[in-house]
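Notes follow the structure.
Missing here is one protein chain; the remaining ones are kept as they sit in the complex.
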Amino acid sequence: MLNDDIYALAKRLFPICRSITGDGVRETLRILQEIVPQMTIHEVPSGTEVFDWTVPKEWNIKDAYIEDLDGNRIISHKDSNLHVVGYSLPIDAVVTRDELLKMVYTQPDQPDVIPYVTSYYKERSGFCMSENQKNTLDKEQYRVCIESEIKDGSLNYGEILIPGKSKEEIFLSTYICHPSLANNELSGPCVAIYLAKWLLEQPRRYSYRIVFVPETIGSITYLSRNLDEMKSNIIAGFNISCVGDDRAYSYIASRYGDTLSDRVAKNVLSSHAPDYITYSYLERGSDERQYNAPGVDLPVCTICRSKYGEYPEYHTSADNLDIISPQGLGGAFDVYCKCIRALEENYNYKINCLCEPQLGKRGLYPSISQKGQYDEVKTMMDFIAYADGTNDMIAISEIIEVPVEELIDIAKKLKDSGLLEVSEHLC
Amino acid sequence: MLNDDIYALAKRLFPICRSITGDGVRETLRILQEIVPQMTIHEVPSGTEVFDWTVPKEWNIKDAYIEDLDGNRIISHKDSNLHVVGYSLPIDAVVTRDELLKMVYTQPDQPDVIPYVTSYYKERSGFCMSENQKNTLDKEQYRVCIESEIKDGSLNYGEILIPGKSKEEIFLSTYICHPSLANNELSGPCVAIYLAKWLLEQPRRYSYRIVFVPETIGSITYLSRNLDEMKSNIIAGFNISCVGDDRAYSYIASRYGDTLSDRVAKNVLSSHAPDYITYSYLERGSDERQYNAPGVDLPVCTICRSKYGEYPEYHTSADNLDIISPQGLGGAFDVYCKCIRALEENYNYKINCLCEPQLGKRGLYPSISQKGQYDEVKTMMDFIAYADGTNDMIAISEIIEVPVEELIDIAKKLKDSGLLEVSEHLC
Partner (left out) sequence: MLNDDIYALAKRLFPICRSITGDGVRETLRILQEIVPQMTIHEVPSGTEVFDWTVPKEWNIKDAYIEDLDGNRIISHKDSNLHVVGYSLPIDAVVTRDELLKMVYTQPDQPDVIPYVTSYYKERSGFCMSENQKNTLDKEQYRVCIESEIKDGSLNYGEILIPGKSKEEIFLSTYICHPSLANNELSGPCVAIYLAKWLLEQPRRYSYRIVFVPETIGSITYLSRNLDEMKSNIIAGFNISCVGDDRAYSYIASRYGDTLSDRVAKNVLSSHAPDYITYSYLERGSDERQYNAPGVDLPVCTICRSKYGEYPEYHTSADNLDIISPQGLGGAFDVYCKCIRALEENYNYKINCLCEPQLGKRGLYPSISQKGQYDEVKTMMDFIAYADGTNDMIAISEIIEVPVEELIDIAKKLKDSGLLEVSEHLC
């Protein structure tokens, strides 16, 4: 049911023409806000300097098409907002076939699909179509029309801050700048907004910072405004992207692959999706690039389903609602929940008696000793063996090869028996 | 001959009905004391609190049997002391077949053998027999009789302290609580007592602490009385168990597998028994559990022949004198001797001249240089190359892949030539 809700949201948001700025972004954020009203929507004016970058002018588009001189439409922005290169300047002109071809982008190795193309930082007007369609262009002249506008305006992003007992934060980031593309990227905001909704209903040790930003320029903008606080507070974070299909689970390491986020991601995936694919940071490509940049140094990694760049439909019109599914979205949601739960329980545990405790007198051990009877308490004994004050829960899970989920119950029983000291950090 | 002595001792001790307390333990310790009179025997009263545990009442048994109402004995404690569940309460009653079956333990997956079953911490009366024998029980009623006694008494253990030049200690522990079982566990005390006898005849750098305790409660009791001293003094230790058969050599790592004991065990086994099986600490099961417990933290690992739990006869009547052998016991004795000798010579070595020494003028190098002539001094040159003050003998052995045994001679030659500084610890 939750899975269906996430998918329904993706379906609703799919047709909106998003870019890194503009009305589509604002409309998307408003719809997300319906689900989590606590979200605040922020505006940053065009021209604002953000680290090495400048917030660009705002781009909006009303319509666009190519027609022959008889008025037959070849392509229309109404059919697919991928038909126009993102940030295209307005144009209304009759051009020769050769002139047109210079404005047209296709994906020759996938002749059926419309590629997704943008040109944020160089002014041009461009169209996208399938290679097959391009090959049918046989007229002398065409009329090309883009009713777009580039003007001073603002860049928008959404932010949800959820307080916990500690000011230490877990950070989730996703992006809202892709037009009609499903896995990359409507899946990210759809899963992230439902994670926020779920978190609001949970008891929370940690605080949560969840942001919905346009990719690259948005995360850079957000970092430029919040870096010091983020560096002080964030203990783990995830860039949520490509979480919609059900063909794979993937993990993209942080810069050195050794943060708490990496540890929990690998731990959860190892037990929940042992066939998951590992990508090094060299295969990064989304906002983890900014969060892991030198000097930013936030502990952020990524868990995907099929990773951007690694599935054939990526950045084409084939990345549509057919390749994502309620199960795909829900599976990713579930893995992120497991990661969060593991982080929430990731205390330092220390057994407080010398030698093994006598579990028998506490009803935690079988009273008869015979070959084969020990299995049921083995995990508890192993937990105790490594609850020596030098390992957190994730470390114990790795060492004894038992999922954190199972250890949470065991730790609770031992704590209830008075045998376990729990502290925030390693001693 | 030594091998035969060890086996003869096992044969003599085999029939005694041992448990974690009682007359069988005391008789066993007295026999061991015949071999090493320096052993002291200690008594700890029932009810003594030892860390999280309490020393139990003492259990003794005179006789036990099941007979049909015609007086035909079905099983008798005289045939095998495994027929009675350890710590069974006394009983003398006529019971129905169904009532009897609730008191009977078998090993259904090994229908020919009597399992070894105990119930130290929950009061009950129970019998063990083979599954095949159980299947012949076709009478309506049986008489069951256990002439046992549970009363305040004491727990006993043996201790041998052998002084060396240093107060630093090497620790050996084995257990004396198993009734008629051979590999696990008469082999341990039999090998350990002969190691003690051998050590008394050697020059000793280190002191030795060798204990013969009932498993679990005995090691906990011993630790509760000696922990501070043990933590101060013990530099390496071994839990000696399952050292009687000749089917395998096994090594069970300490909690993190990185102690001096682990290093020497792996070093010696690598050259002496390169096919040895490695078990992680997750596969522990004997008193290494207590010695390695958090807060106890003693550097103790285990070298076995066939490890407990890993051979089919384990904890059944098939673990008898047929599966151990003089060769099996002697092989384990030999490996432990090699470990001890390696530890005794495990100094920090540092060559005291710059550049390679001229071995030729000391008669340590061939005077003619031709292809193939260098082999005989290669080990010496390699030893010198890594005798740089940052490696102990075991480390050099690992790096240059030459057994410690061979290096001891080389170190002696170099020391005699005045080329080598020897110090206790790494600089």
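For clarity, chains are labelled A and B in written order, and residue numbers in each chain start from 1.
What we mean here is this: a contact is a pair of C-beta atoms (placed from the backbone, for glycine too) under 8 Å apart; a residue touches a chain by one contact, two chains touch by 3 or more.
For clarity, every value in this text was computed on a predicted model and none was experimentally measured.
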item	value
Residue among A:176, A:220 or A:269 that touches the chain left out of view	A:220
Chain A residues touching the omitted chain (full complex)	51-53, 85, 105, 107, 115-122, 124, 126, 216, 219-220, 223-224, 227, 255, 281-282, 284-285, 289-290, 292-297, 309, 314-316
Absent-chain interface as seen on chain B, which is shown	350-351, 353-358, 360-361, 367-371, 374, 381-382, 384-389, 400-401
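Criterion: only the chains that are shown with their structure count from here on.
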item	value
For chain A placed onto chain B, the superposition rotation in degrees, Cα atoms, nearest 5	120
